[in-house]
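One structure follows; several queries about it will come next.
Entry: chain A
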Amino acid sequence: CPTGALELRKAGSIFNTYGDKEDLFVPGLSGCQGCNSELIMRHAMRKIGRNSVLATPPGCIPGMGSVGYNGKTGTKVPVFHPLLTNTASMLAGIRRQYDRVGRKDIVVMALAGDGGTADCGFHAVSGAAERGDKILYVCVDNEGYMNTGMQRSGTTPYGSWTSTTPVGEKQKGKTQDAKNLPMIMAAHKCRYVATASTGYMEDLYEKLDKAIAASFEGFSYLHIYSPCPTGWRIPSSKVIEACRLSVETNFVTLWEYTNTEGMRFTRSPDNALPVETYVKMIGKYRHLTPDQLAHIQAKVDEQVALLRIMAANAPPPPAARRPPAGSSTP
Partner candidate 1 sequence: MHEVRLHGRGGQGAVLASAILAAALVEEGRHVMAIPAFGFERRGAPVVAFLRLSDTEIRRVTNIYAPDIVVVIDPTVARAVDVYAGMPMGGTLVMATSKHADELVLPPHLGKVAVCNAIHIAMDIFKRQITNTIMLGAFAKATGLVSVASLEHALAETDFRDAGLRQNIEAVRRGYEETTVVTLGKEQAA
Partner candidate 2 sequence: MSKTIVCDGNEAAAWGACLSRPDMVAVYPITPQSSLVEYLAKFIAEGKMDADLMDVEGEHSVLSVLHGACLAGARTYSATSAQGLAYMFEPYFRTPGLRLPMVVSLVTRDAVSPTCVWGGQQDAMTVKEVGWIHMYCETQQEICDTIPIAYKVAEHPDVMLPVNVNHDGNYLSYGVARVELPDQAVVDAFLGEKDVNWHACLDPERPMAVDPLTGGAGGVGPATFVRYRKGICAGMQSALSIIEEAHADWGRRTGRYWSPLIEEYRMEDAETALVTIGSMTGAAKDAVDEARLDGHRIGLVKIKTFRPFPIQRIAKALSKVKAVGVVDRAVNFGWNSGPVFQEVLGALYHLPQRIPAMSFIGGLAGADITVEHFASAIDRTLRLAAGEMATAPVWLNEND
């Protein structure tokens, strides 16, 4: 049984709190069957509400019609297509202007993919984080350019099949490891950085709460791991199961970072299942050799070890020095 009584109670509690809140997307968005991005979008905006401005850079999120086609929109809040490369910058400009005119309560946010965040748009994300621009940046990481036909990105894991890291005689999937973007964002000393998974909705909701609050103080970054049934070749009904197994095997770790309390795991990485349990259910890993699998397991272990060190060394001195007046650094 994948869900115990505890998880069941959590679903009810989220429903009781948010079930009446408005779904801020139209009923008919053209995400694939079982699309986890669509799930994230609808929950996130339901939580955030109408006093927001939403950027959805090119990818599945606008691709499913959230910014609409030919004069019709799919979103009930102000929404726009930034460029793939400039999401964080455009948001920073919006936020600065609204701060300037005293409208400081608007959530200025992105629902962006991994490509526009980790690859070609990274300069903008890094720049906005360094400046402490007060925005909420949600990266929906489906490990590649799923909207344009499943090409590899900087967050595609080692060994993964994609349309540009195919499987053949001479090469079997991606030959490099993924970059760990949330760790990079933690190194920017953002106001808030967290990882989340839709397999752990209560955790996701709590992190959204914190991320929204932090976005009024500085750069707030939420990285949500998001299996793509189409691009990863998993049955659409198995998406949540994939989420859960990715976490239970430590392939995905759930943690949060603040610049005052450092890093902490929000779900213990102890007693993890072998990573094989996860990858064997994902079609894009079907070709893995034992060596490749061993490499993935080693990288997972290595990453968890590093995170443990960071978490163990976490809390800095409690009364962190305040930046001088006039500083925009959170």
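Everything below uses one rule, namely that contacts are C-beta pairs under 8 Å (C-beta built on N, C-alpha and C of every residue); 3 or more make two chains touch, one makes a residue touch a chain; residues count from 1.
Per the selection procedure, all candidates are chains of the complex that A comes from, given by their letters.
What you see is a predicted model; the values in this text were computed from it and never measured.
J.: Judged by that same contact rule, which candidate in 1 or 2 sits against chain A in the complex?
T.: It is candidate 2 that touches chain A.
J.: Spell out the part of chain A that touches candidate 2 in their complex, as residue ranges.
T.: Going through chain A, the ones touching candidate 2 are 50-53, 62, 67-83, 85-86, 89-98, 100-101, 106, 123-124, 126-127, 130-131.
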